[in-house]
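Here is the structure we will look at, set down as structure tokens.
The complex appears here minus one protein chain, its other protein chains still in place.
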Amino acid sequence: MLSIAEIDALDCGAFVAHFGGVFEHSPWVAERAWASRPFGSLTALHDAMAQAAVREASEDEQLALLRAHPDLAGRAAIAGEVTVESKGEQASAGLDRLTAEEMARFTSLNDAYRTRFGFPFIMAVRHADKFRILDSFARRVKNPPGAEKQTALAEVAKIAWMRLLDMVVPNPTGRLTTHVLDTATGRPASGMRLFLHAVDGSERRLLGEFVTNADGRLDAPALSGAELKAGTYELEFLAGAYFSATCQPTAAPSFLDRIPLRFAIGNPEQHYHVPLLVSPWSYSTYRGS
Amino acid sequence: MLSIAEIDALDCGAFVAHFGGVFEHSPWVAERAWASRPFGSLTALHDAMAQAAVREASEDEQLALLRAHPDLAGRAAIAGEVTVESKGEQASAGLDRLTAEEMARFTSLNDAYRTRFGFPFIMAVRHADKFRILDSFARRVKNPPGAEKQTALAEVAKIAWMRLLDMVVPNPTGRLTTHVLDTATGRPASGMRLFLHAVDGSERRLLGEFVTNADGRLDAPALSGAELKAGTYELEFLAGAYFSATCQPTAAPSFLDRIPLRFAIGNPEQHYHVPLLVSPWSYSTYRGS
Amino acid sequence: MLSIAEIDALDCGAFVAHFGGVFEHSPWVAERAWASRPFGSLTALHDAMAQAAVREASEDEQLALLRAHPDLAGRAAIAGEVTVESKGEQASAGLDRLTAEEMARFTSLNDAYRTRFGFPFIMAVRHADKFRILDSFARRVKNPPGAEKQTALAEVAKIAWMRLLDMVVPNPTGRLTTHVLDTATGRPASGMRLFLHAVDGSERRLLGEFVTNADGRLDAPALSGAELKAGTYELEFLAGAYFSATCQPTAAPSFLDRIPLRFAIGNPEQHYHVPLLVSPWSYSTYRGS
Partner (left out) sequence: MLSIAEIDALDCGAFVAHFGGVFEHSPWVAERAWASRPFGSLTALHDAMAQAAVREASEDEQLALLRAHPDLAGRAAIAGEVTVESKGEQASAGLDRLTAEEMARFTSLNDAYRTRFGFPFIMAVRHADKFRILDSFARRVKNPPGAEKQTALAEVAKIAWMRLLDMVVPNPTGRLTTHVLDTATGRPASGMRLFLHAVDGSERRLLGEFVTNADGRLDAPALSGAELKAGTYELEFLAGAYFSATCQPTAAPSFLDRIPLRFAIGNPEQHYHVPLLVSPWSYSTYRGS
């Protein structure tokens, strides 16, 4: 893992040696992005690469970039002819453990897709489950070609982002905050207990326990700086306890008790504000600011 | 477990023998409610008892009813002088396994509460965790006496409801439905996959898998009739797969992927409509109709 | 209009002379509240009076307070035997201009209500329209007596609050803020234009025009200090222009264009945060903090 300062000090050759594989088999992307240094942040590094690869490349270069990708779950993957990164990503989505039937479906979709669009189906599959991949595949194969090319390039940029997350230490500028508003009384929900969990598949690991203050907020971010890593989290609000304590009428048992909000932090350099607006019978959340 | 038809056929003595303990040490409640038969439903049976116990009883009778309850985690519970129902309820909330410190806190709150209000602290503790009980206790002890008496009577009615759920077969009139609306595009979210789980503490058990139809709904209720039991459920929506498939821009990894909505069905004779309004960055839910 | 500092300097006689009519024909409320000075704010002054009148008064005193109120649209109002404040309030709701039929309905409801509860129907009618009064009247007459007495006392406290608003200069601590979040993109909506209007019946008067900044907020409160008066306001967001400018797909014409949020500021000493969460097809708002 390199720090941003270390990256900003690399010469072009070292930079390309390091980041040439971030865009599959396309070191020219890193080469062009190098000119934009100093980057100053992981976010800016990725922006520079996406700019070079997607927004400023010619039509032909974009097409070449798309064609440099292997089929998902395809022959190249089976034959081991893909980048190490691709191989790991496909495995993390379970694509190395398909049944014969699933494999046949992938092969058939791959062929149809490549025939229609002239490049392979590309999707950021890390963290994606089989459903997500197959549902997307089945719908995207029907897209108009112009729109599908944009979608494919957007997926390429996402794959690059996830690869960079493994290679670069982000700046410790991010934080996770929350706020609980009681929409039945129009007041901040103070004294509501909540837990923060890291989520990994079906496993949850408790990271912290908090109680909202008089303004319905936490006294400090739930996570910040180096603690805030990209990944999936769950905030679990003990709403039932709060409504009991504030004597708001509920059913028996109450409709809402422990409310889980599950979300991913994709960019650890950013602020994630994840509030809960809640009454005994309804709630909403959103990525706020 | 008796059916409603069987209950409606009971004479007064048999009815009181059966339901005399639903309101703690207060068989007179069952006796008066008997006059309202035929009940026709579990909901109506409970209404009749709550009517007799809470809405039509005199001030003195209400006070006697409240005073018939044991202290939570108190001496009577320890000495075994409470009804079997009370004992089981207290155990289900973990009140039979308190540390010495927690026990001391309960004792101190029990004394303060009883001194201030003239009756013991009453709370429907089944399904409640320690946090819920102690947070409520600490706030309710400060309530104005008139308001707290109403709260205590409401808890008595909830305890009765949960006891009746164990004794009566509800009418198979309930159902659980959902609806997914994509608020970013203003259209029903069709083709979204979702799972239904039964939740028991930290355990989830898969009950079914569904895909939304063209109107964003399921073709049939997720649960209905005798399958629909009181308890905690989780609907888990594969929103990330849906947004990928419909080519809506998301982050990498996407902010929302699998969205859990956890809620309790308290009354299996009713319709629970639990919709999801969702964009790639926000969602809400509510008990609808 | 007295300032808080002037009020805090009044002796008991002067205070009662001034505020004795805030609770209808019940100067004892002012007399008892005087002991709690210095109040320091309009909010605290009202709290002290409500405490004396409602939360600390005996059952008999509460009943006497309720009985000191005139019937709405009743004989005393017609005969002019009510306080000047009552007369003005009833006129502001149009109760001095009822048709014979409406008058007959009020008379019949007044009689039924007084017979059932032993005190007259009381409602804070300033700013209320005929629908609000008659709908409430028709439902409240069916309330259980205990609950209805609490409702009546709450209305008495609201009447007192609205009377105090006419008599006291509030502290300039209040402010009105907003925040626009684009839930389709998960980002603050920057560059959205909005107008603030004062609303008086069907009339709107433009108070200001604003544009949201990079964080989706205004650079300063839309209203603050002495400008912030109790009353009805409308924030009008030019959402259609924002979605056009940000190239988000909408219908023709777009489903949402100018979004009005209409709300009342009841307490000019408080902070009103009224955000808009919006996509091209949905929005929500709430009183935030």
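So that you can tell them apart, the chains are marked A, B and C in the order they are listed, and the count of residues begins at 1 in each.
What we mean here is this: contacts are C-beta pairs under 8 Å (C-beta built on N, C-alpha and C of every residue); 3 or more make two chains touch, one makes a residue touch a chain.
Small disclaimer: the values here were computed from a predicted structure and weren't measured.
Undergrad: For the full complex, can you list every visible chain touched by the one that's not shown?
TA: A, B, C
Undergrad: Where the complex has a chain not shown, which of C:4, C:52, C:109 or C:123 is the residue touching it?
TA: Counting the whole complex, the residue in contact with the absent chain is C:123.
Undergrad: If the hidden chain were put back, which of B:93, B:181 or B:241 would touch it?
TA: Missing-chain contact among the listed residues: B:181.
Undergrad: Where does chain C touch the missing chain, residue by residue?
TA: Where chain C meets the chain not shown: residues 123-124, 126-129, 131-132, 135-136, 138-140, 143, 147, 151, 154, 157-159, 161-162, 191, 193, 230, 232, 238, 240-242, 244-247, 249, 251-260, 262-264, 266-267, 277, 281-287.
Undergrad: Touching residues of chain B against the unshown chain: what are they?
TA: 179, 181, 183, 186-188, 215-216, 277, 284, 286-289
Undergrad: In the complete complex, which positions of chain A touch the hidden chain?
TA: So the residues of chain A touching the missing chain come out as 55, 144, 146, 183-186, 249, 251, 255, 277, 279-282, 284.
Basically, only the chains that are shown with their structure count from here on.
Undergrad: From the C-alpha centre of chain B to that of chain C, how far is it in Å?
TA: The mean C-alpha positions of chain B and chain C differ by 35 Å.
Undergrad: Distance-wise, how many Å sit between the C-alpha centres of chain A and chain C, to the nearest whole number?
TA: Taking the average C-alpha coordinate of chain A and of chain C, the gap between them is 45 Å.
Undergrad: Please list all residues of chain A that touch 2 or more other chains.
TA: Expected reply: 277, 284, 286-287.
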